[in-house]
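These notes concern the structure reproduced below.
Only one protein chain is missing from this complex, and each of the others stays in its spot.
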Amino acid sequence: MTEQVAVLSTWQSEFKLRHPSMTYVEQAQEAAAGCMAKVGMCPDDIDAIVYSLAPTAFMGVADADRWAIDHIFGAGKPMLRVHTGGATGGSVVQAAHALVRSGMYRTVMIVGAERISETPDAQKVLNQIFDPFYEKDMPLQTITAVALMANTYMRRHGITQEDVARLVVRQRRNALLNPHAHLKGNITVDDVMASPMIAYPFKLFDICPRSSGGAAMIVGNMDAARQWQTRPAFITGVGAVSDSNWIGDRIVPSAEYDFIDWKLMRVAGRAAFERAGITDPIHQVQVAEVYDAFSIQGLTQLEQLGFCASGTGFLLEGEGAWEMDGGQVAVCPSGGTLCTNPIAVAGLVRAIEAANQVMGTAGGHQVKNVRRSLATAVGGIAQFLTCSVFSHEPYEAH
Amino acid sequence: MSKNLTPQSVITEEVTLRYDYALGEVAGTFMDGLKQRKILATRCSKSGMVYLPPRAFCERSFEKCDGWIEAGHEGVIEASTVVLRGFEGSRPPPIAVAFVRLDGVHSAIANYVEGLDLSDTERAMDRLAPGTRVRVQFVPEPQGRVTDFYFVLAQ
Partner (left out) sequence: MNCYVLGLALYPAVQRAAGHRLEEMVYHTAHAALDHAGIHRRELDHVTLGACDELDGRSISSMLLAMPAGAYLVDEIKVTDSAASALCLEVARLKSEEFDIGLVASWCKSSKTDVESVMRLRGEPFYTRPFGMNMTMSDAMLAQAVADQFGVSAAQADDRVVKAYARASANPRGLTQAVPTLAEVAASPYEATPLRAMHRAPLSDGAVCMVVASQRWLDRHPQHRPLARIAGVGWAADSYRLDRSRLRDFNSARKAWAQALRMADLPDASSVDVMELETPTVYHEAAYEQVLGLGASTQISPSGGAFAQNPLFCTGLVGAAEAVLQVAGQAGAVQVPGVRRAAAHSCHGYAQQGNVFMIFEGAAHD
């Protein structure tokens, strides 16, 4: 027999470029302690830990989870560290989900932190993730690779840079209501267009910041929910998929899942939606916290998740479809990864925001009447995708 | 504690890690081919796929690739960008990069595109639009690195 998986508590720090007065482990500690304290739990109430940590070259200590264990009150506990690049924060939620659903553990804490600015050369680190023979000699870092995809997508569907800029404007404005968000403000399309071009068509404002901070989430079974959380968010659907690393395989006619339209997201979404009993996303899901390190990425995911047809996401943006207030579905009411990207926990923050919306604890950027939300995460060059669904009601077999 | 002591706020350290990446069965052959101005792709007879960059096994059939094919020296741009902000350790910008599906091959391989005026980004992007045909050119003395060749516009 399997267990329900309920989100009991969440916690996020303020995300910004630097936290100079704290060490890495102190950031992780703050998240762990804050998350437990919020619902009156103590370390003995946590049965197992899943640690969220992606490339460690940013903060300069290999396997920093091992160092952090004492600080997160985890010494002696079962701990696993998951690492799927940028998708790490989404994968840790799914690992914790398995630990509870299986009945192996009653409560699991998911925790992590990021310090991207410990090294000034984040992009150089990210360039190491490519194949050392074929792609390292070229500036195939993440920005360039996604720019390549974006150009083709925009030409294919007749989307302009201004169309995409409207999304940036909306999410920076959303972030004003989110005390944890890194970038926020009332900017205009002109502001986005005037920002320096980095790799065509991406200007500075089309790209996420490098954020530092910590985050944590505690999940548990129904019994644990009765004990600690009267209004949990249930994780009712999980899905994930990995594709080939070779971008050149994915943008050609013989690709099984066309990278340009990002068809791979369908696979992760379908798996999560089937489990969660979602057949009509636009009416059944009220909030989509999609992982959008680049402005092009959020709505392309939405299209493949079935909220609208391929190529229409940005046109609907122009019609206000994704607004927090009055839109059809609130897309990234938190501001999204576009405004806040602490790589090791970025996917976890999406899940936290999605869960908060269902639990009614999102604060200033709370959307009304959220019954279901989803969170996605992206790792590698859009190679590892996760999608998780949160619901106000427990999971029911379909 | 002396009043003149100020707390240190950072510890600085430079770390270098050395790695010896083995070329393996396939990359070695590819690099040798470059020295002879050949671009060698691998083929899987089970799935029929022809791959660049070459690889030891086919992801679809999960069988070893069992043949080598010389890729054509012309192909079509599948995706491109002009990079305007560089980073340490790479060529100074502006640079043009494209994924090109060479004739006879299913998957695209990336490299620099040379010979374009990049001062007008919009115009450069039009000239690099997906579907544009390009030609391969080799450097005068190939070293056995993927940058031994680059692309130029075909017409």
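Letters A and B name the chains as they come in the text, with residue numbers starting at 1 for each one.
Quick note on the criterion: a contact is a pair of C-beta atoms (placed from the backbone, for glycine too) under 8 Å apart; a residue touches a chain by one contact, two chains touch by 3 or more.
What you see is a predicted model; the values in this text were computed from it and never measured.
Contact with the omitted chain, checked across A:G34, A:G85 or A:G112, is made by A:G85. Summary of contacts with the chain left out: across A:Q94, A:Q229 or A:N341, the touching residue is A:Q94.
Note on the undisplayed chain: of the listed residues A:A240, A:L302 or A:L338, the one touching it is A:A240.
Residues of subunit B that touch the chain left out of the display are 11, 13, 15, 17-27, 55-57, 59-60, 62.
Although one chain is not displayed, its contacts with subunit A can still be listed: residues 2, 23, 25, 53-57, 60-70, 74-85, 91, 94-95, 97-99, 101-104, 125-126, 128-132, 238-245, 256-257, 267, 271, 275, 379-381, 383-384.
We take it that only the chains that are shown with their structure count from here on.
On the side of subunit B, the complex with subunit A involves touching residues 9, 13, 15, 21, 23, 27, 30-31, 49, 51-53, 55, 59-60, 78-91, 95, 97-99, 101, 106-112, 121, 125, 129-130, 145-147.
Touching subunit B in their complex are the following residues of subunit A: 20, 60, 121, 123-124, 127, 131-135, 137-141, 144, 147-149, 151-152, 155, 196-201, 244, 246-249, 251-252, 254, 256, 260.
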